[in-house]
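A single protein chain has been omitted from the complex, and every remaining protein chain is retained in its original position.
Then we have chain A:
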Amino acid sequence: MILQILISGILLGGVYILASIGLTLIFGVAKVVNFAHGEILMLGMYLTFWLYSIFNLDPTYSIAIVIPIFFLLGTLMYLFVIRPSLNAPELTQVFATLGLSILLQNLALLLWGADYRTVKTFYSNTAVTISPEISISVSRVVAFVTSLLILLVLIIFLKKTYIGKAIQAVSQDRSAAMLMGISVKRIYMYAVGIGCACAGLAGALLIPQYYAFPTAGVSFILISFVVVVLGGIGSIPGAIVGGIIVGLLESITGVFVPELKEASYFIFFIVILLIRPNGLFGVKGAGEEGAR
């Protein structure tokens, strides 16, 4: 029983990590909170849904299409929504991405209606029974493993390539990065592109277990905020640990106090903020030296 709860919590956490990591990356680098992150994830669900219904493409394969499309979508979002608001007051920045989030919800409603849609893969309803007490849903395992692989690729990219190192440099000291010859604006664009690709991917991996509908992103952005603040804003290791913790918390309370499932991680979140205001892995002042 306990093992079952732990396993499903960790499996859930894997996808939460992917959903949150883009948010923390965009904030860490460009110091912009992307309130449209949940809607990007929602669009990732829809794209994967349509690829499945029209071309019969399995969600796991559709990530090859989701990555470039959402990277491009992210760069466009940077160029047309975030960049124009970079020098504006913080409140204007909030309105820019919040406005985009509402726009995308309405657009989805207009295009696809309010129906709940999902993808039923051949493994959607299969579960592997390990012992009489433990059975694991195959589609959750697929989503978890794919998330981890993508995460691994992202971390290697950040550690090994010039652009990856430049992304880290900009998030640690923006003006020093400029003095090293790094075009900060271009790095912002890459970071937003990568962040959106992660959100889109999370949507693609979640669709076999969840429904796509115009406001599907809302609950995920709330979870992502909890994960990001819990781990420490801008911290990638923080998002990883935060994702697992929130996944575990959700599966534990889901069994024992299902009514309090969503409330529980907010309570946990407030407690963490009281004990460690910068989050578990946070660096003091991560939000300073803003984009201005």
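By our rule, contacts are C-beta pairs under 8 Å (C-beta built on N, C-alpha and C of every residue); 3 or more make two chains touch, one makes a residue touch a chain; residues count from 1.
Just so we're on the same page, contacts and distances are computed from a predicted model.
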>> Looking at what's absent rather than what's present, what does UniProt name the missing chain, "Carbon monoxide-induced hydrogenase", "Xanthine dehydrogenase family protein subunit M", "ABC transporter" or "Acetyl-coenzyme A carboxylase carboxyl transferase subunit beta"?
In response: "ABC transporter"
> Of the residues A:M178, A:V218 or A:V255, which one touches the chain left out of the display?
Replying inline: A:M178
> Considering the whole complex, which of A:A166, A:V228 or A:I244 touches the chain not shown?
Replying inline: A:A166
> Which chain A residues would touch the chain omitted from the figure, given the whole complex?
Replying inline: 162, 165-166, 168-169, 172-173, 175-184, 283
